[in-house]
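Entry: chain A
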Amino acid sequence: MEATFILGLAILLIGVLAVAFVRPKTYVARLINLEIPGWGLLLVMLAYDETLALLTFIAVTAISTFVIVRLMEWRDESC
Partner candidate 1 sequence: MIEYLVFAAVFGLLLLGLHRKVIARIQTRPGPPIWQEILHALKFSFKSTWVPRTASATLYVGIVLIGIGIWSAAFFVVFAGESILILFAIYMLHKVVEHGFGLSSGSPYGKFGGVRSVISAASEIPLFVTIAAIYLLTGSLILRDITAYQGVHGPLLFIAPPFAIAMFLVILSKMPYGPFSIVESKELVSGYKTEHFGVWRAGLAVTEGLKTFVLLYAFVAIFIGAVPFWAALVIMTVVLISLSFVCAITPMLSPYDSVTIQGLITGLMLVYTGYLWWVIP
Partner candidate 2 sequence: MKKKTFPYGFAVSAIAIIVAWAALAAALIPLWAAVTIFVIAFPLLVLFLTLWWRAPGGEEDIPFIGY
Partner candidate 3 sequence: MILTYSIGLFVAFAVTGIAFFALMRETDGLHRLLLTDLVEVVTLAFIALVGTDLAEALILPGLVVGTSELIALSEIYRVKEGFNRPPSDGLQIEVMETAPPILAALLVGYGIILSGFSGGAVAGLGVIFYFLSRDHHERFEVIETASGYSWVIWIFAFFTFMIFPERWFFAVMLAGSAILVKVMAKMSIIGTMRGGPNV
Partner candidate 4 sequence: MLGELLYILAAAIITWLLFVSVDIFFRLPEKGGVSGASAVARDIQAAGGDIAGGNMMGNIVCSPDASAGTLLAACGVYVAGIPGGLIAAALVFIGNRICHDPGYAGTTGALLATFVVYGFTQVGFTATNFIAGTVIAILSIQGISHVHASRLLARLWRVRQ
């Protein structure tokens, strides 16, 4: 039971709430809020010393953010 773990869980919870009940209800706000639980999860992984997983997770999160950003750009361009 340590601070990192608890903090991670708290941020995870906050982040998930933030994504689930997003204000204002736009794609961009949701996308930004989506980063919050990621950092919470990072702290949880950190608490268990899962560094390799942590690194990959952060990189892949950025990549999936980019994928969605790309999709939204296509959308803006075509609408």
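Regarding candidate selection, all candidates are chains of the complex that A comes from, given by their letters.
Note that a residue touches a chain if its C-beta (ideal position, glycine included) is under 8 Å from a C-beta of that chain, and two chains touch if they have at least 3 such contacts; residues count from 1.
Not measured: the values here are computed from a predicted model.
Although all of 1, 2, 3 or 4 belong to the complex, chain A touches just one of them, candidate 3. For chain A in complex with candidate 3, the residues that touch the partner chain are 1, 5, 9, 12-13, 16-17, 19-21, 27, 30-31, 34, 37-38, 41, 44-45, 47-48, 50, 52-53, 55-57, 59-60, 62-64, 66-68, 70-79.
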